[in-house]
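Worksheet: the structure to be examined is printed underneath.
The complex is shown incomplete by one protein chain, all other protein chains being positioned as in the whole.
Chain IDs A and B follow the sequence of writing; residue 1 opens each chain.
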Amino acid sequence: MDTLFTHVRKKSKTEFIITRIIQFSGYLSILYVSLISLFLIKEGFPAIYSVPFDSVFGKYWYPIESYFSIWPLILGSITVMIGATIVAVPLGIGTGIYISEITPQWAKEFLKPLVEILAGVPSVVLGFIGIQVIVPFIRESFNLPTGLTAFTGSILLGWAAIPTIVSITEDSLNTVPGSYRQASLALGATPWQTIWGATLPAARSGVITAVMLGIGRVIGETMTVMMVTGNAPVVPQGFQAIFAPVRTMTATIASEMGEVATGSVHYQMLFLIGIILFLFSLIINIVAYLVSFRIVKRSERLLS
Amino acid sequence: MVNLALAWAEQYQMLNSDVNISVSGGGSGTGITSLINGTTDLANASRELKPIEYEEAVKNGVLPQEIVVARDAIAVIVNPSNPVGELTLLQISSIYKGEINNWKEVGGDDLQIVRLSRETNSGTHVYFLETVIRLGDFEDKSIFSPTTLLLPSSEGIISEVRDNPHAIGYDGLGYITDEVKMVAVAKDPKSPYIIPSVNTVNNNQYPISRDLYIYTNKNSEVYINKYISWILSSEAQDIVLELGFVPIIAGD
Partner (left out) sequence: MNQKPTSKRITQQKIGYSALSLLALITVAPIIALGIYILVQGLSVISLEFLTGFPSDGMKAGGIFPAILGTIYLTLGTALFSVPPGVAAAIYLSEYAPDNRLTQLIRVSMINLAGIPSVVFGLFGLGLFVIFLNIGSSILAASLTLSIMTLPVIITASEEALRSVPTEFRVVSVSLGTTKWETIRRIVLPQGIPGIITGVILGLERAAGETAPILFTGAAFFLPMLPSSPLDETMALPYHLFVISTQVPGMSIDIQYGTALVLLTFVLGMNIIATVIRSRARARRQW
């Protein structure tokens, strides 16, 4: 793009300043991410000295008695995350394929905005409906002692993550050239076989990215889980644990931050949990990036 | 105590339009922390200030002053369909410690017990821990069973106990509605089982009663002290009664 401007007249002083401002703004993301990491580490790292190691991996999270095991919290988050992924991935990819490849144009015009509306629903509202409607429903349908469970959280979170998966899946399917589909059909495949044999594999990297971003959104959910998962810091045991209450890392921070004295051990531990959450989302993003990168590389090699 | 604080604030501002009071919720722990940090003038607390909090406050230049502003009972509540209506302190303690897990062990139906509690930043939670679970023994280090559901606040406890036959919960008398059933509590199997009420608290019959406090900085402004004096007046104490708490007896 700069080659366009090699023969222009000299820029004014103002233009120079403006350009520098724009350049600086470009670097803002790096600045913010670094600032956030630094701050989290500054406030949370001391926890490693303040809390004995075996307490951090013990059985109880009970701060007022100085039990600071993060284990139940991490496992709580992971349990909800796995459940939500199981809900979100089939529904998300399925709906994405459906909207992109199967529905006629007129149906797309109202299905797409409808899914986007779901993306806009605030997490408090989901949590609210969760308490009012879903929690009693689950308790009665599954005959459980309480409807405030990881399962409830998984359903709501999974459902809320669907729009992310749908829109990216749909975008990737759209970028697959029509020639792929036509070639497949010309060989005698049904449209159904075309989707699974030609179009979807070509959009593979996008779909995987979609799933990973969906998972990322799930991990970060705070309000909904705080309202419907029961907040019991238990180490989940066995498969039925998904039908029992759990306490996620995010709910812990949100519930307890108000009561901690600045700089206290509890305060530091909450920031430490913040660091862990930050790392989780970092890892997911890196994995998504690498996976899509490698798939793109491989297909580039194949096509060349 | 948030509904009490709100009611007081509303009434006082109606009488004194030149005063502005803003109220935030979050549990006794949150309020005390704010007092220590200097970000609030008054901290309502349903438990006493811990010695370590007192030290923190002094370090930050705040000298906490304690005023008893009302009294309260902790009611133990169960679902209206639960046949169990009487429990001893020891039974409640064992239930919440995780030693008793089924209602049939205390004379109820064959249902798994679901324990509900306030969050750890709640004074009610701490009070319950010390007085009921540990039965007042300071050396006892027992804690709530980890399966206890820590709900964001009182409303969550009430609605879950109301809807769920398995549930048991506890909260201040002022938060209990008639949608749930209060359990009569006995100090020990030989004592009478008492239902919490204003009378049984003032007569010291009900085993789980407590004082409610306001903490403030000793060097507070005049207008803050005026507010506190009003809270101790009969007009404000009527509000206490209205909300279901126990007014302090004059001269207490």
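Convention: a residue touches a chain if its C-beta (ideal position, glycine included) is under 8 Å from a C-beta of that chain, and two chains touch if they have at least 3 such contacts.
None of the values given here were measured: they were computed from a predicted structure.
**Q** Among A:58, A:201 or A:220, which one is in touch with the chain left out?
**A** Going through A:58, A:201 or A:220 one by one, A:220 is the residue touching the chain not shown.
**Q** Taking the full complex into account, find the residue in A:174, A:240 or A:262 that is in contact with the omitted chain.
**A** A:262
**Q** Using the document's definition of touch, tell me which of B:7, B:67, B:135 or B:182 contacts the absent chain.
**A** B:7
**Q** Quickly run down the residues of subunit B that touch the omitted chain.
**A** Listed in rising order, the touching residues are 2-3, 6-7, 9-10, 13, 20-26, 39, 151-156, 158, 175, 177.
**Q** Mind listing the subunit A residues that contact the chain we can't see here?
**A** On the subunit A side, contact with the omitted chain comes from 1-2, 4-5, 8-9, 11-12, 15, 18-19, 21-23, 25-30, 32-33, 35-36, 39-40, 42-43, 90-92, 94-95, 97-99, 102, 111, 113-118, 120-125, 127-129, 131-133, 159, 162, 166, 186, 188-193, 213, 216-217, 219-223, 227, 250, 253-254, 257-258, 262, 270-271, 274, 277-278, 281-282, 284-285, 289.
In the analysis below, only the chains that are shown with their structure count from here on.
**Q** Distance from the CA centroid of subunit A to that of subunit B, rounded to the nearest Å?
**A** So the centroids are 38 Å from each other.
**Q** Which stretch or stretches of subunit B touch subunit A in the complex?
**A** Residues in contact with subunit A: 26-27, 29-30, 33, 36-37, 53, 56, 111-114, 119-121, 126, 129, 141, 143-144, 146-152, 156, 159-160, 163-164, 166-167.
**Q** Once bound in the complex, which stretches of subunit A touch subunit B?
**A** Within the complex, subunit A touches subunit B at residues 59-60, 62-65, 67, 72, 131, 136, 139, 145-148, 226-227, 230-235, 244-245, 247, 255-256, 258-262.
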